[in-house]
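If you scroll down you'll find the structure; I have some questions about it.
Only a single protein chain was left out; the remaining protein chains are all shown in position.
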Amino acid sequence: MSNAAFKTRLIALVRKETRQMLRDRSNLLVGLILPVVLILLFGYGLSFDVKNAPIAVVMESNSAAAREAVSGLAGSRYLVPVEVTSMAEADALLRAGKADAIVRVPIDFAEQQARGNAQVQLILNGIDSTTATSLEAYINGAIGTVALRRMDRGKSGAGSTGSIVLAQRIWFNEAGISTWYLVPGLVALIMTLVGAFLTSMLIAREWERGTLEALFVTPVRPLELVLAKIAPYLLIGLLDLAMCILAARILFQVPIRGSLLAILITSIAYLVVSLLMGLFISGVTRNQFAASQMALLTSFMPAMMLSGFVFDLRNVPFAVKVASQIVPATHFMGVIKTLFLAGTDWAMVAKGCVIMLGYALLLLALTWRTVRKRLD
Amino acid sequence: MNDTPPSVVIKALSKTFDGPDGKPFQAIDGISLSIPPGTLAAVVGPDGAGKTTLMRMMAGLLRPDGGRLHVLGIDLAEDAQEVQNRISYMPQRFGLYEDLSVQENLDLYADLHGVPADVRVERFSRLLAMTDLAHFTDRPAGKLSGGMKQKLGLACTLVRVPDLLLLDEPSVGVDPLSRRDLWEIIEQLIESDGLSVIVSTAYMDEAERCDHVFVMNRGMLLADGTPDELKAGARGLTHVVSPDDGVPARDLQARMIDAPELVVDAVPSGGQVRFICQPGCNEAALKALLHDCDCQPREEELEDAFMLLLHQHDDGHGDASSPPPLASQAPAVATNGNGDGPVIVVRDLVRRFGDFTAVANTSFEVKRGEIFGLLGPNGAGKTTTFRMLCGLLPATSGELLVAGVNLRNARAAARARIGYVAQKFSLYSNLSVYENLDFFGGAYGLRGKERRDRVNEIIRQFDLDPDVHSGNLPLGYKQRLAMAAGLLHQPEILFLDEPTSGIDPLARRAFWRTITALSQSGVTVVVTTHFMEEAEYCDRIAIQDAGRLLALGTPRGVRERSGIVSGHMNEAFIAIVEKARAAEAEGQEAA
Partner (left out) sequence: MDRLIASLAQIFVLCRKEILALVKDPANRVILVGPALIQSLLFGYAATFDLKNVPYAVLDQSHSAASAEFLTRLDGTGIFKRQATLTNSLQIAEVIDDGRVLMAVSIPSDFATRLAKGGQAPVQVILDGRNSTTAGAAAGYVNAVATAFNAKRAGAPPITVVRRAWFNPNLDSRWQILPAMIATLSMLQTLLLAALSVAREREQGTFDQLLVTPLTPLQILTGKAIPAVLVGVMQSTLVLLIARLWFEVPMNGSLWLLYLGLFGFTGASVGIGMSISALALNMQQAMLYTFMLLMPLTLLSGLVTPIRNMPEVLQILTYANPLRFGVDLVRRVYLEGAGLFDIAFDFVPMLVVASVTMPLAAWLFRNRLA
């Protein structure tokens, strides 16, 4: 009897929540349209990769040595050297943002080189330090290889000193395309958005509209309320997941090397955690405005900043690293990127799921308390 | 049948809240009572008496701070869920899911209560028929009128036959027609299902229908008994007096209210004034107060006993939760009007929303210095008319002049000549009384010293505390502040949208005393209301239903047209509306 009644009530509540969700257009806008916008923006709009960066080259010395020194710049696939006649001109280009760096070969380059003291000046625009750092490495590399080539040519094969050749391989992302790691990371971001941000308003809304009071004085149990609120948004989250996977595959050619099953399992686990997080915030604040602000601050921002989505956690100070470990998104982020790019590591998936389960149980207990059927 | 436990047994119950000002506030103060099964019991009291707190505690939604509470023989402290499984509860603001349809709301509650499918079909059709909602099952609950929402709330509460039904002020903000329908449903169900019902209410005519009445004030139980037992308390004190010809009843009533040592309560009714005199009052002084008008004893009613109990209880304490009536000194108002011409002219006013006509071909005029009442059931179009008058809504067609201009496209100066008090006394709740008034003074273009003086003056006149956060004010004072804000700039016309909705009888008396004073000083007042007895304060009233103007004239004239001259205005109103609806239905059939 009690089991059947539980089922009836749960189905009734789920039906109610689903209908409410479907009838509120602004909810669907954030739940389904915003993810599409994000996918397209991250996929097409954002790239950390330096490509075809214009470099102003100031040749003050027109010697063959000088020409040779900068010849490597043209060979780099990242750089587009543009020769300018004066430092003033280059300066103007850099300030106007039409050049990202200035390479200046001084007038006495050849003499200095003969003395073993060749210098090339590199001026970067530090306002975009990310691009500047990458450029520095590329330009260094381009000029350095030329010097080596010259060295090799100068000496006979037998007398060569030998050199290191780096065989670099970027695992999981051979071409080093940032879209490849941004798109899987986006899964975590969207799950957080749908989970925490959207649901943060659900219980608060019922408090604000006074719909809970009548609902409480029925045979409804708190657990049923919580489960019913999760269900429709779980579905939206899964739709978003499917969109992400399809977009990754079809639009951006991101490899999906792990098993879809593992992706599905971990995503559901994380989705449940962020849904519960949203409900918990909602139940504590009882106010939609405060709830959405809280959700942004405690779920969305950390998922964006602290999870290792864009900013590599190996770079951050220790305290931030510790803080990042508290954020559930961090644990999901690691697993989902691995599943997309590296392949299925079941031990990692299992570990991730156990952590999610822990968070879920904790949040469930907390949320349960906030919807205990009491007004005081 | 001694094995059926009492519906409710309460022993020395108490509950304290943190008041909005941070001080603890005793909402329930040592109440003990017992309600036998199968009775229809009423809990009555003014705002802040603790009615809602008591109802919520019986529903297991609040935990008592002291005392014991058994419902249906179950200790609520031990098994609140079991009680909630067996009772049904309709909170004051029944939270319908406004984006779900009528049918979906009903289905939800039926599922939650586990009503079997076969029972459901019969029950739904009966509830829908009783609530007149059968044609609206697909309509979203948010699109229903206030009265329909309340009926749907009741229907959701009654999807199954509960062992006990708790109704918390089911008729607040509901027009007389819907109120009558609600009570018909409750009484039918009591008869057919043998329901036990506890209802809290501020309407004495509703309490009078109950088997047993509990009178509460400030968390305490003042008295209880059958309506007849309670009425006996006022025996011999109730009279009715007719004013001299040409004197509005409300002026005599105002004079009487201002003499609390002689008169407990007075209300205008059908051109006369019904009043309760103080027990053992000086008869000669009373006669002098009445100017020797014709005074007759009348039969006591429950309201008389209630007012008497409250006055006696409040006299023992200093601070009443509802404000005392304002001094007879009227707020000073600019009377720069010219002549006696109409200040409001409405001709062939029409407002449509899509293909729905909210106001159809309405014409009326309001004279300077009049109190004009706009009456009608929920959804009759009176709010729409009102909003058009104030310039908040454009008219679809027709002519509309307020103080000689159409406020919709009037220049700012014209708007400075009206005052407006919105339905929910909408002021900035986290600003203090002074800050609110200061702001509205500035918005109306008052500056510098002039504004300070005016604000201080109105604070004094309305007896307000300038430093209190307006959100923390009791409802009666909120309404008073809203009025003060509307009168700051000394308007010629004051618009009041349902100013007494949700306000208890004591505060309503105080409110009308202020309006009477304003009118005497020459302000034109336009007011909408649900309370038909308040029509008695007006010079002229207009009754609207379904967008059409059904009656226009003095309260007495309207009564005469309805054929119900004596008795309550309520009945006259219901008669007029029903007659018009019947004629409409006939007309449709004929066509």
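We just call them A and B in the order they show up, numbering each chain from 1.
Rule of thumb we're sticking to: a contact is a pair of C-beta atoms (placed from the backbone, for glycine too) under 8 Å apart; a residue touches a chain by one contact, two chains touch by 3 or more.
Note that the structure is a prediction, hence the values are computed from the model and not measured.
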* **Sole residue of B:F440, B:F531 or B:F573 that reaches the chain not shown, by the stated touch rule** => B:F440
* **Touch with the omitted chain, as defined above, among A:A4, A:L166 or A:I250** => A:L166
* Taking the full complex into account, find the residue in A:A74, A:A88, A:L260 or A:M301 that is in contact with the omitted chain. => A:M301
* To do: Tell me where the left-out chain touches chain B, residue by residue.
  => 387, 390-394, 407, 412-413, 415-416, 418, 420, 422-424, 426-431, 435, 438-445, 447, 485, 495
* In the full complex, which residues of chain A touch the absent chain? -> 26-27, 29-30, 33-34, 37-38, 41-42, 44-49, 51, 69, 94-95, 113, 116-134, 136-141, 143-148, 150-151, 154-155, 157-174, 176-178, 180-181, 197, 201, 205, 287-290, 292-293, 296-297, 301-302, 305-306, 308, 310-312, 314-317, 319-320, 324, 334, 337-338, 341-342, 345, 348
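Definition applied: only the chains that are shown with their structure count from here on.
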* With chain centres taken as the means of their Cα atoms, state the distance from chain A to chain B in Å. => 57
* To do: Flag every residue of chain A that touches chain B in the complex, lowest number first.
  => 5, 8-9, 11-13, 15-16, 19-20, 23-24, 206, 209-221, 373-376
* Structure fact -> Within the complex, chain A is touched by chain B residues 17, 56, 59-63, 80-81, 84-85, 87-91, 93-100, 104, 107-109, 111-114, 153, 156-157, 166
